[in-house]
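What you see is the complex with one protein chain gone and the rest in place.
Per-chain numbering from 1; labels A, B and C assigned in written order.
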Amino acid sequence: MSEEGPLSEAPEVDEARGHRQAPQVDLHGREGHTLSAAESARIPAVGEGWFEQPSNINKIIWALVAVCVASVGADLFSLYHKHGHYGFQEWIGFDAFYGFVSCVLLVLVAKQLRKVSMRDENYYD
Amino acid sequence: MTEGAALIDGGARLAAMLPPGWIMMLGALVVPLLRGPVRQGWMLALPVLGLFQMLALPLGSEMSATFFAYELELLRFDSIARAFGLVFHSAAILSVVYAMKNDSALEGSAALVYSGSAISAVFAGDLITLFICWELTAVSSVFLIWASGNERANRSGMRYLIVQVGSGVLLLAGTIIHYAETGSLAFDHLGLVGFGTGLIFVAFGIKAAFPFLHNWLQDAYPNATVTGTVFLSAFTTKLAIYALARGFAGTEILIPIGAVMAVFPIFYAVIENDLRRVLAYGLNNQLGYMVVGVGIGTEFALNGTVAHVVAHVIYKGLLFMSMGAVLYRVGTVKASELGGLYKSMPITTLLCIVGAASISAPLTGGFVSKSMIVSAAAEEHYTVVFLVLLLASAGAFLYLGIKVCFFAFFGQDRGFRVKEAPLNMLIAMGGAAALCLGIGMFPGTLYGLLPYPVDYVPYTVSHVVTILQLLLFSVLAFAFLRKAGLYPPELRSTLLDSDWIYRRMLPWINDGLAFAYNRAVDRGLGPARGLLSQVMSTVERIHRPDGVLGNPWPTGATTLWAAIMLFALLLLSY
Amino acid sequence: MTFLSNVAGLWNYWAVITLMMIGLYIMISRGNLVKKLMGMNIFQVSVIMLYVSMGKVAGGTPPILIEGAEDVAYSNPLPHVLMLTAIVVGVATTAVGLALVVRVKEAYGTVEEDEVVAIDQATDREEAAAARAAEAAHGEGA
Partner (left out) sequence: MSEHFPALQVLLPVLTAPLCLLLRHPTLVRVLSLAVTVGCLGISLALMEQAREVGTVVYEFGNWPRPLGIEYAVDTTNAFVLVIVSMIAAVVLPIGCRNSQVPEGREYLFYSAFLLCFGGLLGVAITGDVFNIFVFLEISSLATYILIAMGRDRRAIMAAYSYLIVGTIGATFLLIGIGLLYQMTGTLNIADLAVRLEDVKETRTVIVAFAFAMVGISIKLAVLPLHHWLPNAYTHAPPVVSAFLSATATKVAYYLMLRFIYTILGAGFVFDVLQFDVILTPLSLAAMFIGSLAAIYQTDFKRLLAYSSIAQIGYMTLGLSLNSELGAAAGIVHLFNHALMKGGLFLVAGCVLLRVGSTAIVDMRGLGSRMPLTASALVIAGLGMIGVPGTVGFVSKWALVSAALDQQAWQITVLILLSSLLALVYVWRLIEVMYLTEAPEGAERREAPPLYLIPTWILVLASVYFGFNTESTLGVARAAAHQLLGGAG
């Protein structure tokens, strides 16, 4: 498959709703499954999905924060017996902290890696 | 109907005489002769039949054959082999269901031979049998890559084949040397004790994708067909883990190797754009856990390794299946081009989330298996390794699970409106998801299959909460980085990895040497080269059909030769 | 034994060897297919003579049983018998050979080996050239 072709050639079935149909890449040249107009209509338009509403996203994030706080809170108020092989594992919120920091670090390091190792998509061709 | 039943009965009796895996390998040969639903049924029947056949074997069964002077142990049925056999069969069944609509006979046969040979390898009791199966997996699996039919896949497949066959050659060489050193071909615990076992170790290491030996994986898997990658993800590397666990359990060097393996692919996974390649990096990262488990080598650690193999094959298969479905429907799995597919493919989305969660979340397979390895590291006081694995857990969950789900199904809607994945794919994914959850919720069954008795209890409040903290804050970190604009954007790109060494550096060196050589030749080695080409052309000239040696002489000449030879014999004897 | 008695005492072998060499030489040197067959015949005859002469027992009579006679030395009959078979084989071979020569003459119009070989090689070369041409044409097409 060429890298640009199928996407730019994809037929615009419903421009008003921002829909486009994907080209069929297939398992060996089967006919494409073009959506019927009815099927297409059932799918929310671009920007209208539940997960696309900024307010909903904020709700999700706040819910996430709440759960996070709750999990650390369990540590804080010793709601359960915390058990680990090492002493540091029993610190309050150790895993939370470790998870957060290591993820941020991983991303930041990876961004640096990109400077070294990123090449054009067709570098080897 | 009764005839059919009799046929099935006869077939079953025949099959019962074969070692596990052979049913699939032999049955695969028939696949090209069948068409349509018959073929689909046949392809599904083979692994199911194989599974039943394996389950019917009592533990401790053996089967051997004589090959030259060597006694080959085709079947060694112990608990570790049983666990691998079980998960390989399950993976084969799910993958076949997933690939049901793929009507390429070549791909179907190759996939079955590949699965079958991987299963046979697990039951191999000696190194020769292992080698044969080892090479068979290499040779059969490459067709799953070549079946993509494009230039990129062709070349990638060739690189893959060279690496895999190379691994087999090392295994053979190691086996021969090991045999010369010890006189034994048995595939039991080997340990790094000599040059022979060293070569075998490297051979296993290549297939297990050790750091710097890993890149065939990320190179080849994303280039295979939609269905081929699902097969590939299940067998090759896990076979290598099995081989390591069998041959090199407790070899300490494996621990640092595994630790590095668990971390470095994450960096690549973060910035890689092709989501199937992201999964390949993730595969590599999870192999790291297993290698660490083998390296620790205690019963507990080995149990953890086997358990993690079981869980990992299933959930990684599920993730590859969901990305395959996306590729099938949308035509790309590049993160930079995808988004918002949850609207079009809600079921796939849900199943993909289950797969992502199964990496470590409670109630899933990854939770009950991976934690055994991490705990084993702690129990044996490998503190640094413990912390590294913990970090990798958080990273893997985030950048494999979240990233794949988020960029493919949520994120910015790119407007693709496609159909939900085909039914057979959904069934396969659903089956895999059910297994993930089943293992996670009822770990006792899994633990019962492990090679050693298990007294590990995964579901303690402490464990659940701490893991939840780790995972939740990973997600929080992701949300934070996205909001803060620190998260690297998805870019269409190629990332340099160790494959750069053989795809770029070696050719450069080669070109440089060729240049130097040509210069030297121009300066005065010309005559030598001329001589060489002259020799070559002379060889061709005299062997060509019109040359002296390629052309039948007239009878007189042969007669003369007969006389000459007679004379020579007489001369020699006098 | 002196050289002379060597030659004289074993004269039958010398004769055989001479015949054999003549036969071989004809087969090597003559290009005419019929002459080659004749050379082959001479060569075979030399072997027959070798066998027959080795069956002779000095002072022996032909191996026909003489009734009532004692102390009669008989020549060894076996080589003669063997050679009856060998002669049959030789005749058969010659017949097949001559039949083939007839066919060669029909197919090629000549019975000189060098000419036949030249024709054959020309055919071979044509085939090879056609092969190369086809390959080259294919190479351009691809």
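We take it that a contact is a pair of C-beta atoms (placed from the backbone, for glycine too) under 8 Å apart; a residue touches a chain by one contact, two chains touch by 3 or more.
These figures come from a predicted structure and were not determined experimentally.
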Touch partners of the unshown chain, restricted to the chains that are shown, please. B, C
Who touches the missing chain here, B:V384, B:V461, B:I509 or B:L569? B:L569
With the missing chain put back, which residues of chain B would touch it? List them for me. 66-68, 132, 539-540, 543-545, 547, 549-550, 552-555, 557-559, 561-562, 564-566, 568-570, 572-574
Logged for chain C, residues touching the omitted partner chain are 24, 27, 33, 36-37, 40, 43-44, 47, 50-51, 54, 79, 82, 85-86, 89, 92-93, 96-97, 100-101, 103-104, 107-108, 116-117, 120, 123, 127-128, 130-132, 134-135, 138, 142
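The rule is short, and it goes like this: only the chains that are shown with their structure count from here on.
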Centroid spacing, where centroids are CA-atom means, of chain B and chain C in whole angstrom: 67
Whole-angstrom distance, CA centroid of chain A to CA centroid of chain C, is 91
Approximately how many whole Å separate the CA-defined centres of chain A and chain B? 27
Quick one: in the complex, what on chain A touches chain B? 1, 3, 6-7, 13-14, 18-28, 30, 33, 35, 39-40, 43-44, 46-47, 49, 51-52, 61, 64-65, 67-68, 71-72, 74-75, 80-86, 89, 93-100, 102-104, 106-111, 113-114, 116-125
Which residues, counting only chain C, touch chain B once they are in their complex? 24, 27-31, 36, 113-114, 117, 121, 124-125, 128
Name, in rising order, each residue of chain B that touches chain C in their complex. 544-546, 551, 554-557, 559-560, 563
